[in-house]
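Rest of the complex left out; these chains stay put.
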Amino acid sequence: MESWRTAITDADGQRVIVRGHDLVSLMARGTYADIVALLLGGHMPDEGERRLIDAILIGISDHGAGSPSAATARMAATGNRQAPEAAVAAGILAIGDAHAGAGMACMVMIADALARAARESRSPADIARATALEARTEGRRLPGFGHRLYREDPRTTVLFTIAEEHGKAGPGVAFVRALESAVAEIIKPLPINVDGAIAAVLHDLGYPAEAAKLIFIVGRTAGLAAHVMEEYARERPMRVRIPVVYDGPAPVDEPVGDVQR
Amino acid sequence: MESWRTAITDADGQRVIVRGHDLVSLMARGTYADIVALLLGGHMPDEGERRLIDAILIGISDHGAGSPSAATARMAATGNRQAPEAAVAAGILAIGDAHAGAGMACMVMIADALARAARESRSPADIARATALEARTEGRRLPGFGHRLYREDPRTTVLFTIAEEHGKAGPGVAFVRALESAVAEIIKPLPINVDGAIAAVLHDLGYPAEAAKLIFIVGRTAGLAAHVMEEYARERPMRVRIPVVYDGPAPVDEPVGDVQR
């Protein structure tokens, strides 16, 4: 019987094999969080990591129909009723750097800051202040901070609580907390949002930066699937009407230009 | 030099070769309509077919930001500012059977009707009446007819005029006109929309039914690209706010359910 094997490279460059056989074993006694840690991290998780993976996946699974990914999925579904995979894929395509893709940028920021602290023999809190000052001077946004809706992201609170309960809160979590304080003082109060919390937790769990956006996609797919199912179940095709406000030039009498031949 | 070749199967099952060499020749003396006819139809077009291909592509290239495909592209672009290919792809995913994918269903309807007319020795106008009656009885929508906005689709008028000018209007065009009359009398006045016009024209040009949705995608991509460029050029990230009206149950005090363990 032909069987398949996938090689996963972990953050230290070590490769781990995952075989069909392993999945069948895990089906009998594991949870989906085990497979996410195995496929994206290259290792089987202990209890604390599993709790955190679950919390992350739940926390980002949905954010209402107004979230760009859900809205894009519903928009595609209003026109395309035959292919739910198309609508879900469309929702995933909305996940760029502006919408919940900031986790990776935040993980890079955390890693760079901690390396800088070591290199310059300074405390992470010190580097946090420097980071806040530089962001203000350069007019740059800090990935992982701020949210359109919340003054405080409750998902961050839960994630950090779980991390501490299981002894998983490390330098990454400490740094973003220090940065939150520095930002409040130097720029303005901005909460650590769910991207920032996920970034800090994944850093302390040893995941590579690329994992942040991908774990977001993995978890959000459940919500997108739900929105597509709702759109199909309860709404007529083509029912979504976008209120377009045109703000371009006024038309003149002649058409836009002669065809030049 | 390694070169590539693509084999195209035309509607009669004949295969045609397209090579890199051919594209280079065409670049020097052809138009894009030539390549669309070659790649999707397996033949080089004459002047009338080229005019029709161009008219089709222009006619469906855009329909404003409120069109589901454009709206989906802009929605993805509001969250994903780094990957224009993602936003354009998202817009294409909205093109299902409800949104402008009806061309293929209409081509199938035309072909079936003309085959039925031959088989039953009846006139196409007769079959048109029967089709309208059956649709009314079964409460079925007729693909290629009706439009959210128009009482009369001006793109249909132009397409059929060009077709007639070049002697390309055949049994397909005649059938949909007969069906439009029958529908107006038996159901209610519904215009032949652009999908129906494209279907009729492509039928008479000898394209397979699958070409209808694909030609729509080819032409619409220009409009999607424009909307994505506008969204990037003029709007801040995450600026699209969807007015969500929630119409589900009211929340109760307790959370949605106990976790059962």
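General observations
Lettered A and B in written order, each chain numbered from 1.
Note that a contact is a pair of C-beta atoms (placed from the backbone, for glycine too) under 8 Å apart; a residue touches a chain by one contact, two chains touch by 3 or more.
Predicted model, so just to flag it, every value in this text is computed and none were measured.
Complete-complex copy count for the single protein sequence, taken from this structure file and not limited to the 2 chains in place, is 4.
Please note the rule applied: only the chains that are shown with their structure count from here on.
Superposition on CA atoms relates subunit A and subunit B by a rotation of 180 degrees, given as a multiple of 5.
Centroid to centroid, with C-alpha atoms defining each point, subunit A and subunit B lie 35 Å apart. Of all residues in subunit A, only 64-66, 68-69, 71-72, 75-76, 78-83, 86-87, 89-90, 93-101, 148, 237-238, 240-244 touch subunit B in the complex they form.
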